[in-house]
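Omission of a single protein chain aside, the complex is shown with its protein chains in their original locations.
Presenting chain A:
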């Protein structure tokens, strides 16, 4: 369907007419999935419009490819290398020859192939001859040799094993703090390229956890390296030599390799010792462990001591309480004995007063009292005394005390007898002499 023709009477400023706004929209959730959502999220988070985002994405993409291209050709060639003789290939730096010195063992096969091609294009002897220079193909042979070594996985490993340019020097012992971790991290990162196992634990920084540090040292003390030293063989057996000679050379090489491998292992072990000796983290973990242990021990001892002290204090308190109780009991016993005696004495005394009172009253007789009269009165006094308790005796004695007149004494006694009769302690007619 084609667009309609413009009506003749249609006109607008800049050929554009605004009419209505968009009708309302609904809020919905888009599923956070897929490449287009990632683009949406990127735009939303960086607040980019479509065209901005397109431009930035395109730029990033373009820059990336450029970088890759740059990286492989950017290394300037060393004039010393250009002068190299092909027969000295053993000593040449294959990566540098191909312009891959910043990649080294990390260079991919693809990179090596690309680098080789670039170098070939530049240094092919036929090209040089065409340009009129001398037929010097020495550097080209170096390039071929380097490629041969690096594209053969076995030979490349052998070369990487002894590629000193890729080594990072172990840090000196003086380093401390952040520098220490940085330097050793760098060293072990380089050393990790020989590991048969991946991933290789990193050295970490001063805040690394105990597990991390332990992992690291465990791994490195049991380091399984693929490093070999065939590349450094002094003699290479030649087919022209006789069998015995060849075997001799092979044996010599094998021994030399073995020795070098052992030396390499020793070297790593020693460096690990150095690293762990200077590692503040290990010291800190040990201190922490000791502190924890000591604290535990101290806690335990304190707890034991406290238990003993508690037991002792308890025992003392018990003994003290016991002694006090005994003393108290004794005192009580004594005081009650005294009181009893006092009471007894008082009763005796009061009884004496009672008896004395009737004597003072002349046994209620006119003139000399007859023996029978005395006896009857005393009997009755005894009777009354027997019926009343010490307190009442004391009260009675109190009333009688000081009385000398017979009538008054008599009335006191008769009152007492009357009270007793009323209380039912005496029968009517008892103690007649006192009534």
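Following the convention adopted for this analysis, a residue touches a chain if its C-beta (ideal position, glycine included) is under 8 Å from a C-beta of that chain, and two chains touch if they have at least 3 such contacts; residues count from 1.
Heads up, the rule we're going with is that contacts and distances are computed from a predicted model.
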item: Which of "tRNA (guanine(10)-N(2))-methyltransferase", "Hsp70 protein-domain-containing protein", "Large ribosomal subunit protein uL3m" or "glycine dehydrogenase (aminomethyl-transferring)" matches, in UniProt, the chain that is not displayed; value: "Hsp70 protein-domain-containing protein"
item: Contact residue for the chain not shown (choose from A:36, A:174, A:404 or A:427); value: A:36
item: Touch list for chain A against the chain that is not drawn; value: 1-7, 10, 12, 14-38, 40-41, 43-45, 49-50, 199
